[in-house]
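Of the protein chains in this complex, all but one are displayed in their positions.
For chain A:
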Amino acid sequence: MSNKLTILQPMRYWWLYFAISVIVIIPGIYSLVIWGLKPSIDFTGGSTIVWHTLIEESALRDIAKSNNITIRELSNLNDTYTLTTNHLTKDAYQQFKAKVIDAKELTYDTVGPSLGAELIQKTFAAVALAATLILLYIAYRFKSLKFGVSAILAMLHDSLVLLGIFSLLGHFRGVEVDTLFVTAVLTILSFSVHDTIVVYDRIRELKKKHGYLDFDEIINRAVVETMGRSINNSLTIIFMLLAMYLMGGETTHWFIFALLIGTISGTYSSTFTAAPLLIAWDKFSHRKK
């Protein structure tokens, strides 16, 4: 059915958008399955020590060895050493530090082994709870389970993109996943839904106004009409994040990066995953009948 009101028909190529998503997600999933994520001590338990000291690396390793400390990782940048070790008790840490005479502590983190499992559990609980509540809310507001489920699928799409990229970063660049990352994932979930709802809201409105149009047609128009807002809004958030990423503190570097990836993926998925999912769902349910 042709309609003179519609100029562009981006949703005609809905399968293409799914293909793009799949191409982005597949390497990430592969990496997730093969290498997994690189957990920080927040998950595994252990100690991270950042010291400023003029000691030689080999000497530092020897001291650690004689103190029965297993160094999992060690890096040195301008005499600032970052060590990741097994979980140290207070005394073990103090003895170690006493032997490295000029060590100036910048940061010291230690996490007992029991806390890690707890964090993983709680993260899953948080994601599940947030997703369920949002699903219920959308299903209620749009009076259709289809909308709720599609929004949640788009949201999972974004978390898969994020997890996949961090799995690859973990394998190739040694980037770790910590409590902050968990926060980033949850934020992105909400951003993704935020964006999707704007598109859905337009669909709902058009459906009310032009009930005579095809479902495809309505979605097409909604997508075209919200595109400008979607891009402009994401650009402002991306500006903020990019500035923070390039200039902000070291502590939040990867946190901001995760938010950046999530924002881009979230913008894409609202238009090119959440909306086409509705079309696919519609087509599939028609075929079944």
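Keep this in mind: contacts are C-beta pairs under 8 Å (C-beta built on N, C-alpha and C of every residue); 3 or more make two chains touch, one makes a residue touch a chain; residues count from 1.
Just so we're on the same page, contacts and distances are computed from a predicted model.
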If you had to name the missing chain as UniProt does, which of "NADPH-dependent FMN reductase-like domain-containing protein", "2-hydroxyacyl-CoA dehydratase", "Substrate-binding domain-containing protein" or "Protein translocase subunit SecD" would it be?
-> "Protein translocase subunit SecD"
Out of A:K122, A:K143 or A:K283, point to the residue that touches the absent chain in the complete complex.
-> A:K122
Chain not shown: contacting residue from A:I63, A:I134, A:I261 or A:A274 | A:I134
Absent chain, residues of chain A that touch it | 89-90, 94, 104-112, 114-115, 119, 121-123, 125-126, 129-130, 133-134, 137-138, 141, 179-180, 182-183, 186-187, 189-191, 193-195, 197-198, 201-202, 205, 225, 228-229, 232-233, 235-237, 239-244, 246-252, 255-256, 259
